[in-house]
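== subunit A ==
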Amino acid sequence: MALISPSEKDFITKGIEADMRNDGRSRIAYRDFTIETGIVSQASGSCRLRLSKTDVLIGVKVEIGDIISNTTSDNNNEQEQDIVNNQNESDKGRIVCSVECSPSASRDFEGKGANDINNELSQIMNRVLNGPQGGIDLKSLCIIPGAQCWIIYVDVLVLDYDGNLLDTIFLATRAALQNTRIPKTEIQDIGNGQLEFDISDDIEDAEKIKGWEDVPVTVSLNKIGQKYIVDATAMEELCTDTKIIIAVNRNGEICAMQKSLYGSLNPSLLTEMIRTAKDIGKVLIKNLDTTLEHEQVMASRANNKKFGFFI
Partner candidate 1 sequence: MSATTVTPGKKLGSIQEYEVGPGTYMRNNYIYSSTVGDIYIIKDVNKKLPCISVVKDKEQSAIPEVDSIVTGKIIRVNPKMATLAIMVVGNKPCKDDFQGIIRVQDVRSTEKDKVQIYRSFRPGDIVRARVISLGDRHSYYLTTAENELGVIFAQSISGETMIPISWQQMICPKTKVMEYRKCAKPN
Partner candidate 2 sequence: MDKRRINGPEISVKPIEKKSTQPKNNKDDGIRKNNRSVDNIRPIFIKPNVIKKANGSAYYEAENIKIICGVYGPRSSKRSMVSDEGTIYCEFKFAPFSCNKRCGYIRNAQEREYSLIIQQAFLPAIRLNLYPKSSIDIYVTVLENDGTTACLAAAITCISIALTDAGIQMYDLVAAASATCIKGNICLDPDASEENDTNSKFMLSYMPSLKQVTHVLCTGKMEAEQSIEAIGICIDACNSIKTVMDHCLINSH
């Protein structure tokens, strides 16, 4: 378990009260991030995002699956059953997320140590993305109502860790979903009320996911002492006693909110945090979208030549 000395903790806390963090940022300043999309050829969409040293790789795969409604109970997949339990309609697809923290990212992630954090992050992602607050139009993922739908599997691999894991994951997820292409399906009626569908093999025919622009990003606010900071580094996270995660979409609506860690906070501070998160979230999404557009432009100019991966 990572430890921090009391003097270091005191140094960081006093610096934050004076609005000066160890790397010179103010309390509400974000670090710069670099992004690459479309790097994994086998996935329907992918993205790699680096927020300073925190490094996350997301692969999105779309697969055809059965629509599991509330009445059937023969599904053995616990995770999918949980998601379905929260849905009622039989004309929606679903998104299944899983997070894996690679042991090479941090000593804490070795062996069973990562299980808790993997479960927690996967649960948060599933909760935010499945539902109208997740932005994605789940009805558009349905192929044959009551029978078949597209299932979007979002798999996150954490390659390196320097704090603020959840924000990085959501930023990268939004970029990966923008990059994902779903093959076009043609539905044919073969009589007797039965429907069959064909998947088009043409890559050019694949469509973007409807509603990717409304996918929210999270802003993690860490309370240290009596003030709070955004985008904490690993050391600053060790000084935190309360952490609030707020998911914001591009319209400034709150899509999810959750508190973690062991402290408590004043309602007035919580209110202030929500307002700050809303502003920061909107700016983050704007920055991300601009970066993605820029990347598209560069890619089209360079004729899709990709150089090296771990640069």
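Basically, contacts are C-beta pairs under 8 Å (C-beta built on N, C-alpha and C of every residue); 3 or more make two chains touch, one makes a residue touch a chain; residues count from 1.
Selection rule, in plain terms: all candidates are chains of the complex that A comes from, given by their letters.
Small disclaimer: the values here were computed from a predicted structure and weren't measured.
The contact partner of subunit A in this complex, picked from the candidates 1 or 2, is 2. Contacts from subunit A toward candidate 2 in the complex involve residues 70-71, 73, 78-79, 81-82, 85, 88, 119-120, 123, 127-128, 131-133, 244, 249, 252-267, 270-271, 274-275, 278.
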